[in-house]
Every structure is written in structure tokens, then in C-alpha cells.
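In this view, the complex is presented without one of its protein chains, the others remaining in place.
As written, the chains take the letters A and B, and residue 1 is the first residue of each chain.
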Amino acid sequence: MAEQQPAITLERVCKSFGNNRVLHEVSLVLPAGKILVMLGPSGTGKSVLLRCLVGLMKPDSGRIFVEGQDITALDERRSAGREQMFALRRKFGMLFQDGALFDDMCVGDNVAFPLRQHAKMSERQIAERVAEDLERVGLKNVQRKMPAELSGGMRKRVAFARAIALRPRIVLCDEPSSGLDPVMSATLDELILDLHRSLNMTFVVISHDTAEARTIADYIGLLYKGELQEFGPKEQVLRSSRLAINQFFDRSTDGPIQVL
Amino acid sequence: MEFLHFVRRALVAQFSGPPPRDEFVRHALDAGVGSLPLLTLLTIFAGMNLSVQAYGTFVRFGGQDLLGLFCGVGGIRELYPVMAAVICGARIGATLAASLANMQISEQVEALEVMAVDPMRLLVAPRLWAVTLMLPLLCGYADVVGLAASYWAATEQMGVNGGTFMEQVRDIVHLSDLAAGVFKGVVFGWLVAIVSCYHGYRALKRDGAEGVGVATNRAIVHSAVLCIVLNMFLSALLYVR
Partner (left out) sequence: MLNRSFRWFEACAAFVEFLCAVCRCLVTGPRYLRETLRVMDLLVRRCLIPVGLAVAPVGAVISLQGAGLFRMFGAESLLSSLLATAIFREYSPALASVMVAAQAGSSIAARIGTMKVRGQIDALAVMSVDPIRYVVVPGLIACVIVTPLLSVLTTLLGLVSGWFFAVPVMGVDHGSFLANLYAQVSLVDLWVGLGKCMAFGTAVGLIAGFLGLRTTGGAAGVGKAANDTVTMTIVLILVADYFVSMALLRLGV
């Protein structure tokens, strides 16, 4: 029964900062084990959506269910709510835009960090897992290096290894291809597909790269001006006659999406 | 208001179990041992200053023989604790604020939250403990170094009788004064740490490098001012009978 439960359900989620409406009545259902690519021009609330999913931000109204559990009902100011929130977050792994590696730890310690905090594993098991995950993202013998010594692409891959170290059920990626050359971002896309196949995780990927959406997505969403313009399985969305979607995939300046 | 909320969360984190050991040791070493060269240099000069300036002032009243009294009272009760606090406010506080602000703007704090680790427990609590415990030690150290420097300047440069000087210091400075100095150190240490952590923690991602600068600046200024002002109240409380 648990297998049929959707990974993420959003019900009319709204969020604004002052008068600035960032998310407006966003609703969607993402089945478990699928890859969702959320597209949209910069500054349309994609990052906010991601942060609402892990409870880093609280929506003004609407509800968010993660594997059936309502995270908007948790009150982080109460210690019980905080405990539950933390328990829930263990289902997540997150790849931050610039990696967010801890500067004062070496690569190995960075990847081992979530394991040391949460998993009851011996140091040897941890070291094995760290090596395994680093190899999975195509890095070998970098455990002793400091994050500052790595290139942007390597940093992102290390961050990826850290995000999946605890074998989370859902992995969130914030602009995985931003600031990378095309070859490196293609490598990262393959990595996502590979991990998805081998570990059967649900992915939510934030991007403005339509090529990325075509390659990896099972589901595509388009967010513009805080509203979910389009959402559905990839084939259906790509066949859509909606202007906004066509404009985005055709890279055209002519259409409903206007640069202000 | 926001600050009080932060203080509440920090206190909860600080007193809910021992802080993570590695982080604590690292920050204690950095705050304590790392401040030693600077503090030594500064207290030597401050102590000599105290002697020279007091001598210059007292000579006008013909009271140069009272130098020991003044150096004892002025130095041990007031100057050295405040100086240790202000110097550490500048050095340790700025380092704390800059490191936390840097973690905030590069999303490392959010990364911790996503990994279900409470940043207050992992980042703030060990810093609070480290500075609160190290600053009183630094105060005690500054007392010794500063007094020695005052003594040297008074006897070697001003020609004051060394025996009289030490006798006066022993007369006026009681064990309770030293204890009061250490107590001040504890209070200042906690204050420097909490103020600096607050400003560092409050930096936002969109502020970028500027946010780190602002946090550092505020941490330095606010902790220095708070320590000096609080010192007045503590002195009034401890010494006015």
C-alpha cells in the first residue's frame, strides 16, 4: 500500500514576501520514484517551492504532504514539532546551488557528515560508504582534499554524494546545471538518471534548462509568476499547445512570458 | 525582539546536553590560545600605559607614591577584564560572526537543517561554551601580565620603589577582586559570543560578501560597546557599598 502513496502532494500552496506574491495556489501530485523537473524563468519562486518542501520556509496557506505526512502542520517553534520536522527531513537529501559544502571539513568528512549524525554505523562502514558514493559520482581518492581545492563541477558532485549518503527517499536539486559547462551538466544529468535507476529515489530538480528536462524528466512543471502554468508527465507536457510551454522550449521572446 | 528569540533558542541549545566535542575544542583553542599573542602584547602596553599615565597625572598632586594603589585598582578591577573582553570581542567575535555569516550565505546552515541537524546545537552551542569558558582564563592571564608590565614601568622607568608598589597592590587587591574579575570575564565571554553568533547567524544569502562584512562589523562594535557599558553596571554592583 505504501508503494502507491505519492511522494509529494501540494495543495493550493501560497507564499508571499510582503506584497510580492511568490507562490500562488500551487497544487500537484508527484508519484513516488519519478523525476520531476520544475522549469521556469529566474525569480519565479522555484527555490522558494523547494525550501517549502523541506520546511526551511513555511507556506502562508495550503498544505504539503511528504509521503502522506503533512509538514505544514508541524510547528517548529515547539520542540516536539522540531523533532518531527527533523525526523521527516531524514527522508530528504538536498543538492544546493553552490554545493554548500562545509569549508572547514575535507571532502570525506563532508560526505560522512550526515552518516555520523544519523546513521548508526561504525567508522569503517562509514568510510566504505563514503568511498562508494564518491565513486558513484565519478570521484576517486579525493577524500583528503578541502572543498576550496575543487573545481565547481567537482564540488557539485561531492555535494551530490553527500545528499545521497543517507539513501534518502527524495532528493531535491537546486539548479544542478547552473554555472557548469555543457559537458559537466550532461554528466550530472546522467548521474541523476543513474542514481534514479540504481537506488530508486524520487527526484525534484529545479532548472531553467529545457534540454535537461527533455533528458531526465518523467514529469515536467512550469512555474511562472508564482503560478503553476503546466504540470504533467513529460510526453503530455511536450505535446501541450499551451503558449507558455512552447515559448520556453522554443527559447522565444514572443509569448506570454515577458521579461519585465 | 528577534534577538531575544535567538537568545532563547541559543540557551536551550547550550544547556541541552554537552556540546559537540570536536567543535568545542577547536573553538576553545582558537579563542583561547589564538588570542594569547595579541592579548599579551596589548596588556603589556596597557599595563605600562597605566603606570606612565597615572604617574604623569599623580605627579601633579604630588601623589606619585600611590601608583601601586592606582595600578591595582584600575588595572585588576577595571582595565584588564574590559580589555580582554574588548580585544576578544574584536578578534574572537569577528571570527565567529564571519564564519557563521559565511556559512549562512553559502547555504551551509540550510544544508545542516536539511540534513536534520540543529545548527543551534552544532554551531552555536560549542561557540558559546568555548568563549564563555576561555574569556575568564584570558582575564586572569591579562591580570598577571598587565600587573607585571605596570610594575616594570613604575620601577624601571619612573623610579618608584618596587617594594612599596607591591605592598600597595597587595593592600588594595583582595582575592574577591580577582574573583570579581573572573566573574566579569564569564559574563563578557557569554555576551561577546551570543552577540557575535546572532549577527553572524542573521546574515542572508542574498547579501553575499557584503553580509559577511556587515555581520563582522556589527559583532565587533556591539560586543565592545555592550561590554564597556555592562562593565559600568557590574562595577557599580560589585564595588559600591
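Assume a residue touches a chain if its C-beta (ideal position, glycine included) is under 8 Å from a C-beta of that chain, and two chains touch if they have at least 3 such contacts.
The model shown is predicted, which means the values in this text are computed figures rather than measured ones.
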item	value
Among shown chains, those touching the left-out chain	B
Residue of B:Ala10, B:Ala28 or B:Ile105 in touch with the missing chain, whole complex considered	B:Ile105
Touch residues of subunit B, complete complex, unshown partner	38, 41-42, 45-46, 48-49, 52-53, 55-57, 60-61, 66, 69-70, 73-74, 77-78, 86-87, 90-91, 94-95, 97-99, 101-102, 105-106, 157, 208-217, 220-221, 224-225, 228-229, 231-232, 235-236, 239-240
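To be clear about the criterion, only the chains that are shown with their structure count from here on.
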item	value
Rounded Å distance between subunit A and subunit B, as computed from the means of their C-alpha atoms	43
Footprint of subunit A on subunit B - complex, ascending	12, 99, 102-103, 106-108, 110-111, 113-118
Parts of subunit A lying in touch with subunit B, wherever the complex brings them together	51, 54, 56, 79, 82, 86-87, 89-90, 92-94, 96-98, 100-104, 113-114, 117-118, 166, 172
